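And then chain A:
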Amino acid sequence: MLEAVDLECVRGDRRLFAGVGLTVAPGELLHVRGPNGSGKTTLLRMLCGLVKPVAGEVRWAGRPARELGDGFLALLTYVGHHNAIKDELTGPENLLVHARLCGAPDDAATLSAALERLGMKAYGRVPCKVLSAGQKRRTALARLLISRSPLWILDEPFNALDVGAVATLQQAIQGHLQRDGMVVLTTHQDVPIDGAVKTLHMGA
Partner candidate 1 sequence: MNLTEFWHMGGYALYVWSSFGVTAAFMVGELVLLRRQRKETLDRLRRIRDIET
Partner candidate 2 sequence: MSSGGPNWFKYASPMAFYPLAGRLIPWFAVPAVVLTAIGLYMTFFVAPVDYRQGDAYRIMFIHVPAAWMSMWLYICMAVYAALGLVVRTRLSSMMAQAIAPTGAMFTFIALWTGAFWGKPMWGAWWVWDARLTSELILLFLYIGVMALRAAIDDTRRADRASGLLALVGVVNVPIIYYSVQWWNTLHQGASISMTAAPTMSRIMLWTLLVMTFAFWAHAFVTSLMRVRGIILERERHAEWVAEMVDETK
């Protein structure tokens, strides 16, 4: 169960947000809404431990995330604005790197199955730099399909995706929620996800 207690963040000498609290129980999706520049991305990065809060604390099952260290990191998969894929490597190679990093199954079958679900099977041999933005985004999202971590933190996962990919991702998220997974995401498109959906308004 992910929990955050009155988080505060200061950028330069501007206070981005303060007193932000949230809880995400297994099987729940937290949709972080807010205008641009309200600190949505920074909040997500803070949950992943990339950004240190000025005040407040991120907790997992009651214990502070900082104490859990790598243990906490093993529980989450983060997809940020950047696709985190290397242009020179091909899709499967990129996926292999991610699998190795977070200890997910890295045998060829699982990798190609994940890519196939996102319609990227045909591009297995091609270095990613020739792919379109949407295809790169799909390769990045393939990470979610192979990861076993219960907590997904997604930053604008739907942009640059066509209708087909959005549907696939939607199913993946719903499947994850049914398996008591947790999702924290930000998006501007309204993608209906059934299941326990909570929203957090930033910079209101």
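Regarding selection, all candidates are chains of the complex that A comes from, given by their letters.
One rule holds in what follows: contacts are C-beta pairs under 8 Å (C-beta built on N, C-alpha and C of every residue); 3 or more make two chains touch, one makes a residue touch a chain; residues count from 1.
Since we're looking at a predicted model, the values are computed, not measured.
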| item | value |
| --- | --- |
| Numbered candidate touching chain A, per complex, among 1 or 2 | 2 |
| Complex interface listing, chain A residues touching candidate 2 | 10-13 |
